[in-house]
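Encoded as structure tokens, here's the structure I'll be asking about.
Missing here: one protein chain of the complex. Every other protein chain is in place.
Up next, chain A:
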Amino acid sequence: MPPKYSILLPTYNEKENLPVIVYLIHKYLEISEIEYEIIIIDDGSPDGTLEVAKQLETIYGKDKILLRPRGKKLGLGTAYIHGMKHATGDFIIIMDADLSHHPKFILDFLKKQAEQDYDVVTGSRYIGNGGVSGWDFKRKLVSRGANFVSQLLLRPKVSDLTGSFRLYKKPVLEKLIESCISKGYVFQMEMMVRARQLNYTIGEVPITFVDRVYGESKLGGSEIVQFVKSLLYLFATT
């Protein structure tokens, strides 16, 4: 039997982006005859994202689109845990729903995974043809500087620690979530550090990161402070 992939899409106020990303996932995976399901975890978005999701459910079918909403905004970390509980695939793909992560790269993730039967495949802006779109010098400097420091302190064997476009074998993700203590911003970083500790094999594929077109980022200004805190926490505890 060919493997099945569960794609987790956490959403908060993504009513413009959600239909487009679902369309694009369908477009790229359907022609490659890949079996998949999309699990949408909406946290009671006031903009009506859930209504949009329901329309998509009718268009693409209940077997392709699974709605697993929660009543209120409970954060990204727990949204993944919630979504994973309902996943029926052999592999879980985690990506942002804001079109920063393009679904066409999913095909690269699958190819990479099959190469060496990797436990985890992670997208990286820092390797090969990967990159970012429309960033000024300052943003690039902060990104590269932060990356340099985290490589120096944590030596994670992963070039893009803060990225959140990743594929996991389902049991591996379950084990990782179990061993991760943090739930907030640090979550994505901790997952990779724990993966290294537990000796899981990790493959990397280059991805491009495009800034969101619609809506606004939920993390915002305190991001650098958050990052430094997370880094020091992992430095001292892992």
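In this section, contacts are C-beta pairs under 8 Å (C-beta built on N, C-alpha and C of every residue); 3 or more make two chains touch, one makes a residue touch a chain; residues count from 1.
Operating definition for what follows: contacts and distances are computed from a predicted model.
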Hidden subunit of the complex - UniProt protein name among "Cytochrome b-c1 complex subunit Rieske, mitochondrial", "Histone acetyltransferase ESA1", "Dolichol-phosphate mannosyltransferase subunit 3" or "Ubiquitin-like modifier-activating enzyme 5": "Dolichol-phosphate mannosyltransferase subunit 3"
Among A:Leu9, A:Leu56 or A:Leu76, residue touching the chain not depicted: A:Leu56
For chain A, residues in touch with the removed chain: 19-20, 23-24, 55-56, 58-59, 99, 102, 126, 129-135, 137, 140-141, 143-145, 147-148, 153-155, 208, 210-211, 213, 234-238
